[in-house]
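Here it is, the structure in full.
The complex is shown incomplete by one protein chain, all other protein chains being positioned as in the whole.
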Amino acid sequence: MAKEFELNEVEVWDGNYAASQALRQAQIDVVAAYPITPSTPIVENYGAYIANGYVDGEFVMVESEHGAMSGCVGASAAGGRVATATSSQGFALMTEVLYQASGMRLPIVLTVVNRALASPLNVRGDHSDMYLGRDSGWIQIDAYDAQEAYDLALCAFRIGEHLDVRLPVMMHQDGFTTSHKAQNVYPLKDEVAYKFVGDYVPVNDMLDFSRPVTHGAQTEEDWHYEHKAKQHKALMDSRSVIDEVFADFKALTGREYKRVESYMMEDAEVALVLLGSSVETAVLAAKQLREEEGIKVGIVSPRCFRPFPYDLIRETLDTSSLKVVSCLDKSAPGGAMGALFNEVSAAAYTTQARPMMTNYIYGLGGRDFAVDEAKRIMREQKAHADAGHITTPIQQFSGLRGPKLGFFETRRS
Amino acid sequence: MAITSIKNLKEFSTTNDRFEGSHLLCPGCAHSMIVRELMNSTDDNLVIASNTGCLEVSTAVYPYTSWDTSWIHIGFENAATAASCAEAMHKARKRKGTLKDNDAPVKFVAFGGDGSTYDIGFQWLSGAMERGHDFTYICLDNENYANTGGQRSSATPVGAHTTTAQAGSVSYGKKQKKKDMVAIMAAHGAPYVAQLAPNKWKSMAKGFQKALEIEGPCFINTVSACTTEWKFDPKDTIGITDLATDTLMFPIYEIINGHELNILYRPKNILKVEDYLGAQGRYRHLFKPENKHVIERIQKDIDEKWEFLQRREEARI
Partner (left out) sequence: MSTGVLGTDKRGIRELGAEEKVGWDEVSEGVVLNSFEGVAEDIAHKKAEERDYSDFNSYTATVASWRIIKPVYNRDICIDCQNCWVWCPDTSIISRDKQMLGIDYDHCKGCGVCVEVCPTNPKSLLMYSEAADNEEALAGWPQKEKKEKN
């Protein structure tokens, strides 16, 4: 039996430590992992729990991130709880296997500490890796601080392993700004946390020899389409399970999570949509601007990045006061509008309000996103609202040195 | 009751197949001979992982499986990782008592072709061997990427024609020597490493049984004659394999704990390599006068390797 880890009511943890404590409390059967900055401490901390008897499971230090996710798939198909951690290039290396994990409906939990993708090489936080995973068929949930990294990692097991879901779950947090920033965290006691997560229920268990099972069959044109459709439906339907698990977590802890978080949207004239640790900055900026300049700013954040909360985004943006919505993408868009912009715009298009939509690229490679920059964007939004049309390029790079960089001029709303 | 030794073929034939027919492998394919023999050499529960390759694309195409055991395929490169981490899961669940039957004996096996073993999955295999999992990796070595139509691999021998190392007016086929995977695996310090061939069914069954019984990561390279890409009649699979072992193109031997080498088959009459090469279309061009030197080189390599193996065996270290 694993030893109980004595925890205080309040601990001072960074995001990495918080995530590793949640993994420990879930009593994972196999962690197959490979270290990479900035998520390395998750793996190291877990190694310390193993070395000191706090975990009963196996800890397999593989030779690469591709090996880590491959090991997770093999272990998960063998009927137990599985998790790992990664970032950036490691995430990119495991991408092949991410698609296989979801297609095989294996409820692996991957804690991703978001970091930029090379080239040029960069160890700081942006959302390039998170975006790379967005078509991989995983549930993607985003934590904005260490407390959330802890809470949502516990929720991730419950969601992915739910018998109606059986899909892998990524639990994101921002590299350094969350992963290495210490703050007060209120953990659950080991027993309470484990009870919330629950015992693992094997499905199509390779180690149940009374029911030999083949995993990873090939499907060609006669069958592939039906299987992918079924998988997509499971991912879309997971929305109700996510809501249910968040509700249970609130009942247990009082801490509330929603698939779409929104702040001050009731009377907002302009709104920012963004992800990660920047949300906190944006909320602070919005509060100050409301007070200082009377600009009615609201903030929206799709905490559940996948399945994309089209339903709740539309609901949140469907207010008569709303005139301008700007989506902030912390990932190099690679010759397109930002992903958040594209997806939120599609949802906003079906609202009565049909706000003007603009896109900002920001914070690449860990460039700081401060309150002043958020305010500058909000003032631009207000100018659009007052003019009745978009007064800048639709896509702009914010906080960038050199001449202004933007695309797609328009005079129309 | 575990199968301990197999005295003769009659006795072996009373085992029950767990690899079923109506798979999609080519008529006369040696892969399935080897897989059947592995599965029939034990009655323990099996968890089998397969890399992408001929075996995988022929035995689990929805809605059919040819496997009567637990089986998994992930990708081209990672069957060793899948099998080894399934083994880790077994350890964890056994410790926690969450297995359906905590005492049921189980063996973990990974299959890969030479493409996945020698090339694309080399790193994954090396990692799993180094970590020391209790599993057996079996390479079905047909010396080319047969699944995709016969491209060269690092297991393709000198002089063989493949679609990416072609024989032509200025080329005699592949120029590089075959990678010595058995030596590389032995260098990992694996407790049991062997090179076996299906025509020598008894040494193959014994080798499989040893690998399954010995705790730790074991590696077996098996010669798997490929009727389609080696270009011979499907009926001749065993005959070609006889030539492979009797010319010593494919010597049969084992290496225990990384150093103790035992030769498992000594041909009574060692045949000249021309007999083997001449029986296959992939070497046809070597019999042109200008390519005589290639055959000489192949024979020289074989002779040197055989000398090396015999000396290593005698050394007993």
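Think of it as A and B in the order they're written, each chain with its own count starting at 1.
Everything that follows uses one rule, which is that a contact is a pair of C-beta atoms (placed from the backbone, for glycine too) under 8 Å apart; a residue touches a chain by one contact, two chains touch by 3 or more.
What you are looking at is a predicted structure, and each value in this text was computed from that prediction instead of being measured.
S.K.: One chain is left out of this view; which of B:149, B:234 or B:281 touches it in the full complex?
M.R.: Only one of B:149, B:234 or B:281 touches the chain omitted from view, namely B:234.
S.K.: Of the residues A:3, A:195, A:233 or A:404, which one touches the chain left out of the display?
M.R.: In the complete complex, the chain left out is touched by residue A:233.
S.K.: For the chain left out of this view, which of B:9, B:183 or B:270 touches it?
M.R.: Of the listed residues, the one touching the omitted chain is B:9.
S.K.: For subunit A, which residues lie in contact with the unshown chain of the complex?
M.R.: On the subunit A side, contact with the omitted chain comes from 103-106, 166, 203-204, 209-217, 219, 222-223, 225-227, 229-230, 233-234.
S.K.: List the subunit B residues touching the unshown chain?
M.R.: 9-25, 27-33, 36-37, 42-45, 59-60, 62-69, 198, 201, 227, 233-239
Operating definition for what follows: only the chains that are shown with their structure count from here on.
S.K.: For subunit A versus subunit B, what separation do you get between their C-alpha means, in angstrom?
M.R.: 43
S.K.: Given the complex with subunit A, which residues does subunit B contribute to the contact?
M.R.: So the residues of subunit B touching subunit A come out as 45, 47, 49, 56-57, 60-63, 65, 67-75, 77-78, 81-86, 88-93, 95-96, 98-101, 104, 106, 123-124, 126-127, 130-131.
S.K.: Which of the residues in subunit A come into contact with subunit B in the complex?
M.R.: Against subunit B, the touching part of subunit A is residues 29-30, 32, 56-58, 60-64, 66-67, 70-80, 82, 96-97, 100, 104, 200, 202, 205-210, 212-220, 223, 227.
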